[in-house]
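Provided herewith is a single structure, encoded as structure tokens, for subsequent inquiry.
Only one protein chain is missing from this complex, and each of the others stays in its spot.
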């Protein structure tokens, strides 16, 4: 019996959408007010979903406390109250769009899980905009 | 890297569930109070999800501003503060159930997207009732 | 010890904002698309709050089941799946704005409560627009 | 045209996570404070999703009133305001983790639906922890 | 400048509504299924609001980290994953209705705050039922 278990978490961060190799004008044309050089920010809401067999001993797919700790170590401690562009190494050259942040979170959490578990990352940049990445 | 990006929107509308080719009694039996000839209404909440490759230039699957404008043109301007049965041509003979509204929205938005993008429509008729259509 | 106890409920209805004694043009100018003669509609979310002393016997200000039944009788059965302008007598000449609906609900529920209880009505017309009436 | 229709419901219950065949110490190690022998409890939020063809006559995949009644009979009446470990036979020997509760709900609702319909159960144990089961 | 600052928290607990000095029949008549002797439970959502002057040095009414710690010490550590009737001394003879729980929380937090600060407790027993207590 395969079950998907999901855990919500959140972090607050500043970011700016732009490419260093583009002119300010081109960045402005593509990213609009998200290209503000003084940064803006979001309360990111994160859903980490793990799919696997129910362990017949415990009735768990994964112990939520374990999953909560992985999220804290890999995401909250690394991103919360940070400037993503300036302080988070993964975004030193990668544009911190919601899509790219979700991929980075996936790549940080996946190696911490047993290989048989399937991972899905949903990231809300605002209550109206969100993205989902499943590693494909 | 395939990512699903989602955008929430909403519109308010009146509707009535019934078939013109059925008697009032049969409509009443099947649709109950949703068959009120004077109409009732809903705040429809809409989630439009688009799945595609992340553009390596921009970090976007699709520019959310572009998606927001498509939703405004195809759904909000067409349905908001309208009587679906009386004023929206798609429902002149099609019963405006949540299922059928989701299919109509899918069919309006799909041609506005690049052909490679996969579309999913989720429509909340009330906070407790919602439907999802993926074009299959 | 005075405590305010609150109960959420909801109903779906169609309505139109207009005054019969105004021209269509004047109604249109004041009420815009809310004046659509074919009606539009909402999922109204209602919070009924009752403030009073905690009964030392039961630990209740009011039995929530009693309050739930009053809301059902006075509001849900009267307004749900209805056209407010056409089918609800209170709005035969009263414009069904959120403000006026809240006052009507207050006036319907107040006489059903013990006189010592203080009543407050909060009505969400949409998730973004809501009103509160306390009988003053 | 396949559409997934979803209905939200909820129930409140007490439970305790533990295995009768384990020592208290082992239960405590694995289940932590969820192993409290005096029980704790949750407001479980449930989403029952049914996927099938839109009936061309009615525009429905399934009549929501029918689905609502199935949920009431099979889940709400059986679980609401109950102690899952003590009063719900399915958990007399099965640990009532969110995973196992979702599987039990699936197995109770599936036989009540037409065989062609696909069922998915999502169960929120808290607003931050939830599970999804699709019968596989 | 007086500002009200609010912090949300939550805890899960089991409880039973009844009076030891009443017969089972009388408890059943008054408290219905909430009188289940095997207990049921809730995810309680708590809003603690503190009103006071903005400190001109810091721009804070109260440091949210301080308020968060008070809530953790006085409420979460005391109530979370507990059986309120059996394990929380305040309810050994006091019926744990939402009203009474809010009063108990108020009385636990008030002495931890500076005397000039005004306290308000809002407690959601379910998403549809909640109470507010301000110490009057």
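So that you can tell them apart, the chains are marked A, B, C, D and E in the order they are listed, and the count of residues begins at 1 in each.
Note that a contact is a pair of C-beta atoms (placed from the backbone, for glycine too) under 8 Å apart; a residue touches a chain by one contact, two chains touch by 3 or more.
In this text, all values refer to a predicted model and were calculated from it rather than measured experimentally.
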Touch list for subunit C against the chain that is not drawn: 17, 19, 30-32, 94-100, 102-103, 127-134, 136
For subunit A, residues touching the missing partner are 10, 12-15, 33-34, 36, 38-43, 45, 80-83, 86-87, 126-127
Can you list where subunit E touches the absent chain? 1-9, 49, 54, 57-61, 63-65
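Note that in this section only the chains that are shown with their structure count from here on.
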Roughly how many whole angstrom separate the Cα centroids of subunit A and subunit E? 34
Taking each residue of subunit A in turn, which ones touch at least two of the other chains? none
